[in-house]
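This report concerns only the one structure given below.
A single protein chain has been removed from this complex, and every other one stays in its place.
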Amino acid sequence: MTQAAPTRTDAALDRWLRMYRRMLMIRRFEEEANDLYTRALMPGLAHLYIGEEAVAVGVCEALAPDDYITSTHRGHGHCLAKGAELDRMFAELLGKRAGYCKGKGGSMHIADPDTGNLGANAIVGGSAGIATGAAFSALRLGTGQVAVCFFGDGALGQGLVYEVMNMAALWKLPVVYVCENNLYNEYTHNSETLAGDIMTRGPAFGVPGERVDGQDARAVHSAARGQVARARAGEGPSFLLCDTYRFMGHHVGDVSREYYRSKDEESEWKTHRDPIRLLGEALIAEQAADPAGLDAIDAEVSADVARAVEFAKNAPYPSVDEVDDDVYA
Amino acid sequence: MTQAAPTRTDAALDRWLRMYRRMLMIRRFEEEANDLYTRALMPGLAHLYIGEEAVAVGVCEALAPDDYITSTHRGHGHCLAKGAELDRMFAELLGKRAGYCKGKGGSMHIADPDTGNLGANAIVGGSAGIATGAAFSALRLGTGQVAVCFFGDGALGQGLVYEVMNMAALWKLPVVYVCENNLYNEYTHNSETLAGDIMTRGPAFGVPGERVDGQDARAVHSAARGQVARARAGEGPSFLLCDTYRFMGHHVGDVSREYYRSKDEESEWKTHRDPIRLLGEALIAEQAADPAGLDAIDAEVSADVARAVEFAKNAPYPSVDEVDDDVYA
Amino acid sequence: MSMPETETVVRQLTLGDAIREALAEEMRRDSRVLILGEDIAEAGTVFKVLTGLVEEFGPDRVLDTPISEPGFTGIAVGAAMTGLRPVVDIMFGDFIGLTMDQMVNQAAKIHYMSGGKWKVPMVMRTTMGATRRSAAQHSQSLHAWFCHVPGLKVVLPSTPYDAKGLMKSAIRDENPVAFFEDKMMYKLKGPVPEEDYTIPLGAADVKREGDDITIVATSSMVQVALGAAGRLAERGIGAEVVDPRTLWPLDETTILESVRKTSRAIVMDEGYGRYGVMAEIASVIAEQAFFDLEAPVKRIGAMHVPIPFSPPLEDATVPTEETVCEAAEAMCG
Partner (left out) sequence: MSMPETETVVRQLTLGDAIREALAEEMRRDSRVLILGEDIAEAGTVFKVLTGLVEEFGPDRVLDTPISEPGFTGIAVGAAMTGLRPVVDIMFGDFIGLTMDQMVNQAAKIHYMSGGKWKVPMVMRTTMGATRRSAAQHSQSLHAWFCHVPGLKVVLPSTPYDAKGLMKSAIRDENPVAFFEDKMMYKLKGPVPEEDYTIPLGAADVKREGDDITIVATSSMVQVALGAAGRLAERGIGAEVVDPRTLWPLDETTILESVRKTSRAIVMDEGYGRYGVMAEIASVIAEQAFFDLEAPVKRIGAMHVPIPFSPPLEDATVPTEETVCEAAEAMCG
């Protein structure tokens, strides 16, 4: 990291440790989800966020509790970073009545009004309109809220994204478009799917952009803070490109990956670019934390995760008569 | 015009006069169409190209007969510039069996394989994929053809356009995207619909762009020639922004326009920026033509148009049993 | 007939004006209601249905959008979830294809997928109907697509009175509602009370009573059915015309009651003839009133062809009073 260490204040220190804890919570959550899948305890599939934790946590740390986010098929990290509870998350992954969506949504559709989570979304790019619309409401209703739209580099293929950026710029909407550039759309490298310089795509529609190391939680956070402040001040939308990497498969079942990316590439990222380790090491180096303290956080988080998974396993499925509830409000 | 006069060769002279004639043919065609509407002889509506003739003619003059174009709701000019016959054009406008589409398409759907016309299109932006696909065929089949996609500034609102530009750049397809910027989307000025600098939109998707005075037929032509040559040489797509203006209403029925644009603005363009008059005056000033010669062209063109309209008026409608022919090939 | 009989002198309004009045009243009543679409502000839409609204409510509530149907539909979904009640204007119903993903994968499912937590109270207004010489991409009646999707409601008014009352219900509804207006009916006049009234979504209306045959008809086909019913009366056949008004929810009860009485049914709709709305209504009748039927249910819709431009061809694609009369006579004969 060539970047200078951020200035340390008490508030900053609290924030860094909070971010560290939250990233670790996501990591442990995802490891557990993978384990549930491997042991055939989880129905369907899940797209794990391992490796990308700094993006969701860095951005959400810049948001107020009532700010909005929209998420993606790879949504667990966003939901947890925005404040979701572990137990109801796991319950949803297992299709249980106690889950965030009563089991109706599953991994790809977790949504929660209480934490401003407008929903994970299994249509690539599909939430760009929703986030922009939430920003539209915030502006019209004068609530001061900001909306963050998380999406992957693959979503840059969807024309909808440019349509709504253009309107966000025209109408100066308080929305931040956060692109998680993990280099792949499923099993296809984005050098095959992206032409031109993607940093010019936002500006071409009136949305100024910034690029940041997505493995550096504090760098993500400070960039996001600036853009969120800009949005809140009525200066309109921005685009944040975060360079990152998913450490695992596209989804839990994607275990043989050599045909689309090398083990070397993976191990390079896992060894040298792990966002949690990078933050932990930096905090230790800056004497903002000590190894024992970080271990203690891990122990607490891991215990929370274990408890939550137990809760979810023991929770009942919805009753079959509920199947046609909630079709209409 | 600050631009230096183009170099005059015999071939260039022939070309300028051909362009002059073709622009005038479009003008007279459109005036006649307006007249047919006003006299309630034409079913439905039509979107006239008057004022924008230099774009279609300048671009199509750079194309070979078997090159492809796709057109828009405002398509008469493109069709004629690519070589359509007046009589079958009018017949189609009147819904007659002798029309280009046997009367089934009408003003907004004129198509003609013989002149490489893939079709006018009543979905704004809807033909961008088709033009790009035709370029894809040309490349795969090694035919050396180029495809031109004409569309309005309003079509810049459609995400599809960016999706296909991105693929055209990735795959180096021989396609030229020609944007006719006449300032309006129907009754809305494009300052209300376009954010950012539209000249950066092509490049953001890997498609280099050029901007040209759309009222200067020779300038359009030389820009188009360069881009067409580039496409044919295998160097990929380009974007050509032509600044122009429609002199009449959005369609023939749009006669009271003060609520969305001023009479002053209209008369400024009509008086000082008429592409036909500009070319005519320049040719005379350059002693490349004389007024009598240009008048003779007008007389010929007007007679052709009058004959064609008579043909169309006298032509029969399709028979009602044809209604379900051509649904499937 | 649900038009109040007590009303003595009721204004005559066109269907277009009735819709504008409903929107204006709802916008006055509820500041969260706003409209997004192309050329809707100063231009008041290409059909002039919204003329005057931007003057009263300002450009923050009557917004001209870029030509970005998928985009502004998506924005409406998000806005509806977060406290506004947007009305989206899709100029021609032919363009709903561009919005299917946002309407179907987002708007229609968000309430269900979130376990009932988020709601999407939005209205998509759009047009339908042929014979305007607008050809294949500007003449379709594609409402059947939305009817097939759980989570959406679908409204097709056939009179100015119904249009006003149904639009108000659509705006007040907590769900995404697709509202189809036949562009050939905008100038159709009828009585419309000045006061605030709503018509519930899911209540059919018997537009004319009769004992011999039921004609279930939607949107402008109601007018064709009424015309045919008038002619049939002269020939001694009593045709009852039932207008479902909303295709989802569908008022099966009223339709079935009528068919059980008449024992014969024709179903009319201007959508393409196959795999459309008529098939569903005919199936409901044939399933649930099977033992009451004297004859098979007859479907009369648009021809199953892209809509041609040429006037004689286009006219041949839509049902006429004469077609209906012939069918009814054959069935009752």
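Observations, loosely collected:
Order of writing sets the chain letters: A, B and C. Residues in each chain are counted from 1.
Throughout what follows, a residue touches a chain if its C-beta (ideal position, glycine included) is under 8 Å from a C-beta of that chain, and two chains touch if they have at least 3 such contacts.
Nothing here was measured: the structure is a model prediction, and the numbers come from that model.
In the entire assembly, the chain absent from the figure touches the shown chains A, B, C. Across B:Ala5, B:Ala229 or B:Val327, the single residue that touches the chain missing here is B:Val327. Within the complete assembly, C:Val297 is the residue of C:Val242, C:Val297 or C:Cys332 that touches the hidden chain. Checked against the full complex, the one of B:Gly159, B:Gly196 or B:Gly236 touching the unshown chain is B:Gly159. Check B:Gly75, B:Gly99 or B:Pro237 against the missing chain and you find that the one touching it is B:Gly99. Only one of the listed residues, A:Ala138, A:Leu194 or A:Leu279, touches the absent chain: A:Leu194.
Contact between subunit B and the absent chain runs through residues 68, 70, 99-105, 109, 111-113, 118-119, 121, 123, 126-138, 140-141, 143, 147, 159-160, 163-164, 166-167, 170-171, 325-329.
Seen from subunit A, the chain kept out of the figure touches residues 43-45, 95-96, 101-109, 121-126, 154-159, 185-188, 192-194, 259-260, 317-318, 320, 322-324, 327. As for the chain not pictured, it touches subunit C at residues 94-98, 100-105, 108-109, 112-113, 135-137, 142, 144-145, 147-151, 247-248, 250, 271-272, 274-280, 282-283, 286-288, 290, 293, 295-299, 304-306, 308.
Criterion: only the chains that are shown with their structure count from here on.
Distance from the subunit A centre to the subunit C centre is 41 Å, each centre being the mean of its Cα atoms. Computed from the mean C-alpha positions, the centre of subunit A lies at a distance of 47 Å from the centre of subunit B. For subunit A, residues that reach two or more other chains under the stated contact definition are 159-160, 163, 166-167, 170.
Along subunit C, residues 65-66, 68, 70-71 each make contact with two or more other chains.
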